[in-house]
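One structure, pasted below without further comment.
Our next item is chain A:
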Amino acid sequence: MSLLSYFSGEAFERGVHPASCKFTAGQSIKRMPFARRLVVPLLQHIGKPARSIVRPGQEVVRGELIAEADGWMSVPHHAPATGVVEAIELRPTARGPWAQAIVIRVHEAATQEVLWSQPRDMSALAPAEIIKAVQETGMVGLGGAAFPSHIKMAVPEGASVHTLVVNGCECEPYLTCDHRMMVEHARDLMEGIRHVMRATGVARTVIGVEDNKMDAVLALRAAVPAGAPIFVQDVPTKYPQGAEKMLIMALFGVEVPAGKLPLSMGLVVLNVGTLAFLGRLLPEGKGLTERVVTVTGPGVARPGDYRMPLGTPLSFVLDYAGAPAESRQVILGGPMMGQAIASLETPVTKGVSGILVLRKEEMTARAAEKLYPCIKCGECVQACPMGLNPSTLGMLAAKREYSVMGENYHLGDCFECGCCTYVCPSNIPLVQQFRVAKQILREKAAA
Partner candidate 1 sequence: MSTEIPVSVSKTTPTVAMVRTLGLVSAVCGLIIVGAYQSTFDAVADNKRIALERAVFKVIPAAKSIVEFLVLPGGAIEKKVGASDTAVGALKFYAAYDDTGKLAGIAAEGSAKGYADSVRLLYGYSPDCQCIVGVGVVSMRETPGIGDKILVDKAYLKNFVALDVKLNAELSALANEVKTVKHGTKTNPWQIDAIAGATITSRAVGRAINDSAQALLPKLVPGLDKIRSKP
Partner candidate 2 sequence: MSATIEIRSAPHVKGGYSVEKIMRHVVYSLLPVCAFFVFQYGISALASMVVITATCLLTERFFVRTGTQSGSISDFSATITGLLLALSVPPGFPLWMGVVTGFIAIALGKALFGGIGFNVFNPALVGRAFAQAAFPTAIASYTASFLPGRFTEFIPSSLAWPLMIPPETAEWLKLKQLDALAGATPLGQWKFEGIVASAVDLMTSLGGHMAVGPSPLLIIACGAYLASRRFMDWRIPAAVISSAGLVASVLYAYNPSHFPNPLFTLFSGGLMLGAIYMATDMVTSPVTSRGVWIYGGLIGLLTVVIRYFSGLPEGVMYAILFANAAMPLIERISQPAVFGAVATKKARRSAAFSLETPASTLRESKDVVIPIKVVSNNQPPKS
Partner candidate 3 sequence: MTTAVQARNFDEFMEGIWRQNPVFIMVLGMCPTLAVTVSAVNALSMGVATSFVLICSCALVSLMRNVTPKEVRIAVYIVIIATFVTVVDYAIQAISLALYDALGAFIQLIVVNCIILGRAEAHAAKNPPITSMINAAGMGIGFTIGLLSLGVVREILGAGTLFGVSLFGANFQPWVIMVLPPGGFFVLGSWLLLFSWWARRKEVAKNV
């Protein structure tokens, strides 16, 4: 395959092919009931935390604004369920430190219908108003980055964009939520695309979907409105095809210059799930109260894609999906870049695309793997999609030569996709070392 892709000319060069394990691809999206308590952290996105506008004891209706955006680099949050604000307190989060969150006790008989809405006539809105409306939905990148969507759409002064790239790759193994969204909500997606095209003023849209999801490709093509400049393109299945730069490479055959954003090439990249939700939320004037999450892994009895209210604690999700008690590791996101979490009280937030549960067996198998010094097999160099040299970087990291890593070996370009660690026969935790090194370099730069 590596040879083939080298000459076939469609994908980026390197990358890996982990077993896809997309067991839930054939099941339709299921609804998850409310947990007794929902926990809505004020910071679920990259940027500034939202400001809470409720107080403990206050009753909230599903869809009601409970925290407002604190400036441009922030998004509001809406009540995921009808109930009573129980507390605003520190709660465990996926990223580690505890953070402020609004805890809502859900009414026993609460309906999942979103009652709180302000329908608007989208065709009457100016582009800037659409972007404002996007911010009001509280939308962030649902692919996992959780970057506020309205900022991505706002084209800065002097720049111009021509193409909207919709990322439907979902290259992480196990995850199928985007896949199901594309199959089941193709119309919503098209609606979302239409609004965003107006908001950004792009001339066309290209939807990139990995070619292991041809049913999604067909569904999307069927949904493309007549005459719309919306193109659906299948791209080779390869990890990390879903990374913006890799997708752009696959679609347009160009590399985004190091240190630059796709915006510099006139491209806006958004995730399919984001657009599909926007397509529904914008005209209805609702906020984001739920999302689709893949709950899967060897440790889950009833895996599937669940539409779940934001703020649902993981313990509830795992109970509902049937994850047995001897499960050893719970990962938010996919197996390649996902975050292992420490507490099952961590809530599902806007950026969580999957919940992966691994069993004791997989864990002991990995624990038994011996750590060797780098034997310089070069697999990581062949796997790194960014064209770095993880082998040398790893050796430098072991000797704490962080500044050399940054200056001579382009550490800053690493986006921690995990390919190098995935292939490493010596079991060196390369990504972890790079994360530490980047952190130290950042601190050094700040000091």
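Picked so that all candidates are chains of the complex that A comes from, given by their letters.
What we mean here is this: a residue touches a chain if its C-beta (ideal position, glycine included) is under 8 Å from a C-beta of that chain, and two chains touch if they have at least 3 such contacts; residues count from 1.
Small disclaimer: the values here were computed from a predicted structure and weren't measured.
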Which of 1, 2 or 3 touches chain A - same complex, any copy: 2
In the complex, chain A residues that touch candidate 2: 9-10, 12, 16, 18-19, 162-163, 173, 202-204, 206, 211, 214, 217-218, 220-222, 224, 226-227, 229, 231-234, 245, 250-260, 265-267, 315, 325-331, 333, 335-344, 356, 358, 360, 363, 366, 369-370, 372-382, 384-389, 391-392, 409-410, 413, 416, 418, 421-427, 429, 431-432, 435
